[in-house]
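Missing here: one protein chain of the complex. Every other protein chain is in place.
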Amino acid sequence: MIRPNTRNGLLLALAVAMPAAALALAPRQAGSEVPITATEASGAYTVDGVHSNAHFKVQHLGAGMFWGRFDDVKGSMNYTPGPTGTLDFDIQIPIAGVHSGNDNLDKHLLSPDFFNATEFPEMAFKSTKASPAGNGMWKVDGDLTLLGTTKPVSAMVEFTGAADKGRGMRIGFEAAFTIKRSEFGMSYGVESGSLGDKVVVVVGLEGVKAKAGS
Amino acid sequence: MSPAEAVLEGVLLPMAAGLLPLAIGMRLWRRESPRNPSGWGLAVAAAITFAFALWAQEGDKLWELRQKWQWLWVVGGAAAGVAVATSLLRHFAPRLPAAIVGTLLALLCGIATVLMLRPPGFDETADRAVVLLVVAGSAWCLTWPSVRRSDDDDPALPGAGWADGVAFWLAGSGLSGVVLVSGFAKLAIPLGAMAALSMAAGVLAIRGRRDLGFAGLATLSTVLASAAIVGWAYDLVGIPGWSFLALAVAPVAMRTPLPRRFRFRSLLRLAIVLAVVGVASGTAVVESGVFDSGDGDDGSEYDYDYGY
Partner (left out) sequence: MSRPVLRRPMLVALAIALPAAALALAPRSSAPSVSPIPEKAVGTYKIDRVHSSCQFRVEHLAASRFWGRFDDVLGTMTVSPGSLEFDVRIPIGSVHSGDGKLDNHLKGPDFFNMKEFPEMTFKSTNATPVEGNIWKVEGEITLLGVTKPITAMVEWIGYSEPYGKRLIGFEARFTVTRSDFGMSYQVDEGGLGDDVEIIVGLEGLAS
């Protein structure tokens, strides 16, 4: 017969060890591996301002490419996937969010030499048409409003993914397009050749599925 | 996985890993507490839980020890080693005065920390002296009554192990929160695991009114204090240093001498710990600016919450 103390001890040890072992051996899940269905991915999304931003690059003095950035991006998008899917964007970028890495350069960019932020505090993009181009790419046409001038632009937009990793259903796009800034009235440095006219713009967008009813 | 799942895995799994050595060390199958337990089980459990939790965050790169804060698991192991060695010393040389054993234990914990942990900004001798003082001092205050007690032939006095467990849970959770808003999630989650283990030890100590033991307390205290110093060294958001220090030594309040006529002395002492932890964490969280609205507060709903 096992002595009471030993028996109790064994039972206690088992009681402690079993849950511990169970937890330790439990298969660890590396996030939701279940693929996102089309229904889950479709819908209206709000742009996540912290994780979205816009970059631009322009040739400087005929030498290097100068990269600048807009930290703030706001807006919304609607998306349905598939070959007959739809996509539309309504994006605003506050000019005050411009960031060049140098305070004085920032101030110059905000001045009427460039963006004239006092008169035109935002630039905006509203899509008018979008067609899937295969491989996750979309050709999106829309109107870009910059310095108060609205002109059509055509962007290649890449769908970078849709997933819910525990922080809400999220979707990502990367849009790239090129503009001639002089067409919008920003011609500083074009004639002297000190700054390129062509500006490549890349916008990284992360959207969170809008709550139902919003 | 969701943040909740990540925390669960990062906290509960390491805690579970420590439960078996804890139960064995406490000899839980006996209803009565062993006389003046050394708490070697808790010392080993604390070292295992902390190392496991850090490994869960860092992966195998942790063992390469390329970044200075990664030495924390070594400090935990060294403290446990010192504590277990001291308990063996106490067992085989019971005539050694408690004063010597207790001071030796505290000093060795402090020296081990200073030798192994060199966080950035703590290179001056004065800084290292502060580390030694904080670690050794808190270990000494916490363990002194337990070390002293076995000098008598009286049966073990009723232990307040449960209260010590709760105190370390409070301090550990507070420090975990402060370290998180400082932007150091990889330390915050292991601290949560330590807090959970302390609470588990406290709960298990209810059986037979056990003491947590000087070895266990010294290890817990060394891990808490060295983690607080690391949090202080790496902070970039402006949390005042005293917040970290207060959290490091908060459990010492459990040794506040109170006249015997006070009832519920443990509860009173816990109230002091709670007050210290509350003020220190509260100030730290406010100072960190985590409640300030984000930079792009032009109506954006999204603010960076120190996630990713």
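Each chain carries a letter (A and B) given by its place in the written order, and its residues are counted from 1.
Criterion: a residue touches a chain if its C-beta (ideal position, glycine included) is under 8 Å from a C-beta of that chain, and two chains touch if they have at least 3 such contacts.
Values in this document were obtained by computation on a predicted structure and should not be read as measured data.
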| item | value |
| --- | --- |
| Among B:73, B:168 or B:184, residue touching the chain not depicted | B:184 |
| Which of A:37, A:80, A:102 or A:178 contacts the chain that the document leaves out | A:102 |
| Contact partner of the left-out chain, one of A:124, A:163 or A:210 | A:163 |
| Positions on chain B contacted by the hidden chain, ascending | 1, 6, 57-59, 61, 64, 66-69, 120-121, 182-187, 233-234, 236-237, 289-290, 294-296, 303-304, 306-308 |
| Residues of chain A in contact with the chain not shown | 30-31, 50-53, 55, 57, 59-67, 69, 71-72, 97, 99, 101-102, 105, 160-163, 165, 167, 170-174, 193-194, 202, 204-207 |
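Quick note on the criterion: only the chains that are shown with their structure count from here on.
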| item | value |
| --- | --- |
| Between chain B and chain A, distance of the C-alpha-averaged centres to the nearest whole Å | 41 |
